[in-house]
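Here the structure comes first, spelled out in structure tokens, and everything after it is commentary.
Omission of a single protein chain aside, the complex is shown with its protein chains in their original locations.
Up next, chain A:
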Amino acid sequence: MDDLVQLESVLAAQIEAANDEAAIEAVRVAALGKKGSISEKLKLLGSMSPEERQFQGPAINGLKNRIAEALTARKNALKDVAISLRLEKEKVDVTLPVRAAPAERGRIHPISQVVDEITAIFADMGFSIAEGPDVETDYYNFTALNFPEGHPAREMHDTFFFNPDENGERRVLRTHTSPVQIRTMESQKPPIRIVIPGKTYRMDSDATHSPMFHQVEGLVIDKTANVANMKWVLEEFCKAFFEVPSLKMRFRPSYFPFTEPSLEVDIQCDRSGKEVKFGEGTDWMEILGCGMVHPNVLRAGGLDPDEYQGFAWGMGIDRIAMLKYGMPDLRAFFDADVRWLQHYGFRPLDMPTLFGGLSA
């Protein structure tokens, strides 16, 4: 019996002393291998008397099980230590910066973003988007829009002209998006509900004027559209666009050659602070011009003004972008300064929708 106790204490000491997997394996082979010390003891069981076997059997098997357990425990402990050591070695400084994703670095220009916002709002009201050329004929830019030859209103437009062609006809850079009204009426039967975003040009340059700017035009033609409908459309648009629950607007009579009656629209605002606030205050800010499509314009579009009627409006995209997002100077819109784009631009995944809000 004593030798079993002796053996167990020797093996236990060896297991304890084993410092890696190879050492523990050597102990295992020496104890439990074919010729291991415990295996040798087990082999002796066959030659023992039944009484002796009854006593020695459980003792040796008990020893075998205890040593096997101790070996496994020691092996697992050593494995844990090895893993810990490896992991310790593999440690990195996670505070090192990673590169920003391209989609985080890229920017959409405010003009494109605002056009998408306008599109979202008017799509909801059943409008489509129409477009037209920047280089226009005098007919589409002026004559068809009821600007008679020599009319002083033509002068108000500070038009860019091209050199006259062989017929003496001068093309122009469109001074407004209104030519697309005529082009649309020529190609599409009423009912018409369109908005027309695009580039426009006038010879003018200061903090709020640029020789190239962007306008959005709206046109509704059917058999009933009137000033009351126009007020509704524009009020709904402005509320949605400026994302305020209520907005006071002032419609006042004005003059444009292509509408009759004509109106200009101001929105209530507060200019006392650093930034303009809408929906409060005592100031008025002009934001758009509108009116009932002039009978001569309907005729130019091939429509009978006694059968069809409608309204149109136009406003500056850059201007409403500046009002909404607070850019101070129009000229910076066209300078492509990456600092400006980074600051005032929009992330490519900021898609304006009505269901998710126009701006985040």
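Brief remarks on what is shown
Note that in this section a residue touches a chain if its C-beta (ideal position, glycine included) is under 8 Å from a C-beta of that chain, and two chains touch if they have at least 3 such contacts; residues count from 1.
One rule holds for everything that comes next: contacts and distances are computed from a predicted model.
Only one of "NADH-quinone oxidoreductase subunit", "Anti-sigma regulatory factor", "Nucleotide-binding universal stress protein, UspA family" or "Phenylalanine--tRNA ligase beta subunit" fits the UniProt record of the hidden chain, and that name is "Phenylalanine--tRNA ligase beta subunit".
For the options A:D80, A:E131, A:D304 or A:D329, the residue in contact with the chain missing from this view is A:E131.
In the complete complex, the residue from A:F55, A:F161 or A:Y325 that touches the missing chain is A:F161. Listed residues A:S9, A:N65 or A:N226: the one in touch with the omitted chain is A:N226.
Per the touch definition above, the residue from A:F55, A:Y139 or A:Y255 contacting the chain not shown is A:Y255. The chain not shown here touches chain A at positions 96-97, 99-100, 102-103, 105-109, 111-112, 116, 119, 123-129, 131-135, 149-150, 152-153, 155-156, 160-165, 170-171, 173, 199, 201, 203, 205, 211-212, 220, 224-229, 231-233, 235, 250-255, 260-264, 292, 294-295, 305, 309, 333-339, 341-342, 345, 347-349, 351.
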